[in-house]
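Missing here is one protein chain; the remaining ones are kept as they sit in the complex.
Here is subunit A:
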Amino acid sequence: MDVARKSFIKHWQLYLIVIPPVLFFVIFKYYPMLNAALAFKDYNVTKGIWGSPWIGFKNFELFFENPMFWTLVKNTIYISLYQLAVGFPIPIVLALALNEIRSARFKKLVQMVTFAPYFISTVVMVSMIMLFLAPRLGFFNTAMNALGMDSINFLGEPSMFRSIYVWSDVWQSAGYASVVYLAALAGIDPVLYEAAKVDGASRFQKILHVDLPGILPTITIILILNVGSIMGLGFEKIYLLQNPLNTATSEIISTYVYKIGLLNANYSFATAVGLFNSLINLCLLVFVNSLAKRISNNSIW
């Protein structure tokens, strides 16, 4: 405690400047967690959050009995797993391929171009998807018509929604995601490559036995982060891609929370749904992290 007092006296300015950011976290991050008590209440605008009566787990029961429940969970998990299966390995392959390129200019060009779409906003990205997939004049339909096929209203087909979401995401973020792996590849000890050369390893064998093991720790950490966010599927892009025709596969937990909560003003219920989602997410992250720790000694904490 004496250490603390000394530090306070000597560095009072540091403790002073840290107040506004700490207030930010208290007000906008921790206070909402307290407000999440709303999930256990029957919210009444006139009584406020704390004046409204407690109703226990009723909102959760309502959600579990809701016919939408399984649809929402299934849609969320399907999109996430599809995303994981496609979006996770592609940046690794891209990085491994780029790492083989000796021409610095070509390498730089590919990196520069593939990184660029990361800076496109969600709204613009969805606008582009809609323009390219439009039934009239859309690139894909025009091309299909030219090949003698009929037009498809891609965004009106529930079966197409997941692919549209996942592959457009690959287009937008694979280049960005590969940067971390490229850095890890650059950090591999050159001695290992020389040893592989002496052993007569082919390029492909070298990738398999030197490159991949070298970036395995990075791969594990990114995998943990990805698996941990399976239930935390982003709201922004999916909400914009939704239309009444595709909600059968596109309605996910976070878009449902927004609609029920803010558009229909059913605060308590929406909070319960959101809380359920965050809790599952947290459990998943903790579980995957401890699993990774046990298996490979790599973990994020």
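Following the convention adopted for this analysis, contacts are C-beta pairs under 8 Å (C-beta built on N, C-alpha and C of every residue); 3 or more make two chains touch, one makes a residue touch a chain; residues count from 1.
What we mean here is this: contacts and distances are computed from a predicted model.
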Name per UniProt, for the chain absent here [options: "Sugar ABC transporter permease", "Ferredoxin", "Spermidine/putrescine import ATP-binding protein PotA" or "Lauroyl acyltransferase"]: "Sugar ABC transporter permease"
Touching the absent chain when the full complex is considered, from A:F60, A:Y78, A:Y193 or A:Y258: A:Y258
Subunit A, residues in touch with the chain not shown (by the definition above): 3-4, 7-8, 10-11, 13-15, 17-18, 20-22, 24-25, 27-36, 38, 49, 94, 97-98, 100-101, 106, 109-110, 112-117, 119-124, 126-128, 130-132, 137, 139, 142, 171, 175, 179-180, 183, 200, 202-204, 218, 221, 235-236, 240, 254, 257-258, 261-262, 267, 270-271, 274-275, 277-278, 281-282, 285, 300
